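With one protein chain held back, the other chains of the complex are shown just where they sit.
Up next, chain A:
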C-alpha cells in the first residue's frame, strides 16, 4: 500500500515539476537542435543565445521595474486599507455596520463590466498611468470580509484592557490588533503581491505606453503568437512570433524571482487558505 502511495506521489510530483524542466531545457537548447527534433528534452550542448537575445529586449527591464513598483506599492496600499477597514467593521456595535457590509457584499456579486470600469478610470484621470493598476482594486471585498472575521476573533478583553490603560482606538489598532494579526496580514500580503505580480488584463485596457507594460504583458507578447485570423493572412514581413527557445528563455527569466522567493513564503500561503475559518 505504501509503495502505491509513494509511486503515486512521485508521479504526481514529476507531473508538477515537468513543465519547469521542459521550459528550462528548451531555453538552453540551440534552436537548430529544437528544429531537428522538437520532442528532444535534453540538449546536446548548452546554448545561452536565447538569453542573450532577450536581455537586449528593453521591455524586459521596464516590465520588471513596473511590476516591482505595482507589487510593492499596491500591496502596501492593499494592506493598509484592509486593516483600517476591517477593524471598525469587526465591531458589532458599529452603527450602520450591516448596511456597509451588504454594500461590500453587493460589489462581490455584481459589477458594471469592462466599459463602465474604463469610463470610471478615465474620469479619474488614471488612463496611461500605473495608478490604474493599483487604485481601482485597492480593496478586495473578499479579503475585507476574511480580515474582518479574523479580527473579530481577537478577544475583546484585550482591547478593554488597553482601553482601561488609556489607549485610544488607533493605538489599540496599532499595538494590539496588528501584532496579533501578523499571520493574517502576511497571508494577505502574499496573495495581494501575487495578484499584482500577475497583473495583465488591466494593463491591456488602461495603459497606452509600452514602457509602462508590466512583466506579464511583456511575457504574453513575447510568447503569444500574435493572434490568428485575418491579421496572420496579411503579408506580414516580420513574423510576430518569437522563436520557441527565446519564448522559453523569457518564461524562465520572468518566473525565476517568484520561484526564489516562494519557498520562504509557502507557509503563509497555506495559512491564508484557512484565514477567517477559525472559530473562537
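As a working rule, a residue touches a chain if its C-beta (ideal position, glycine included) is under 8 Å from a C-beta of that chain, and two chains touch if they have at least 3 such contacts; residues count from 1.
Please note the rule applied: contacts and distances are computed from a predicted model.
*Asks:* Can you pick, from "Extracellular solute-binding protein", "Stage 0 sporulation protein A homolog", "Ion-translocating oxidoreductase complex subunit G" or "AzlD domain-containing protein", the UniProt protein name of the chain not displayed?
*Replies:* So, among "Extracellular solute-binding protein", "Stage 0 sporulation protein A homolog", "Ion-translocating oxidoreductase complex subunit G" or "AzlD domain-containing protein", the name matching the hidden chain's UniProt entry is "Extracellular solute-binding protein".
*Asks:* Please identify which residue in A:77, A:154, A:180 or A:255 touches the non-displayed chain.
*Replies:* From the options A:77, A:154, A:180 or A:255, the contact with the absent chain belongs to A:77.
*Asks:* Pick out which of A:51, A:64, A:118 or A:142 touches the chain that's been left out of the picture.
*Replies:* Counting the whole complex, the residue in contact with the absent chain is A:118.
*Asks:* Could you tell me which of A:50, A:130 or A:253 touches the chain that is not displayed?
*Replies:* Residue touching the absent chain, from the options given: A:130.
*Asks:* Under the stated touch rule, tell me which residues of chain A contact the chain that is not displayed.
*Replies:* The missing chain touches chain A at positions 31-32, 35-38, 56-59, 69, 73, 76-77, 80, 114-115, 118-119, 122, 124-131, 134-135, 174, 204-205, 208-211, 213, 217-218, 220-222, 224-241, 243-244.
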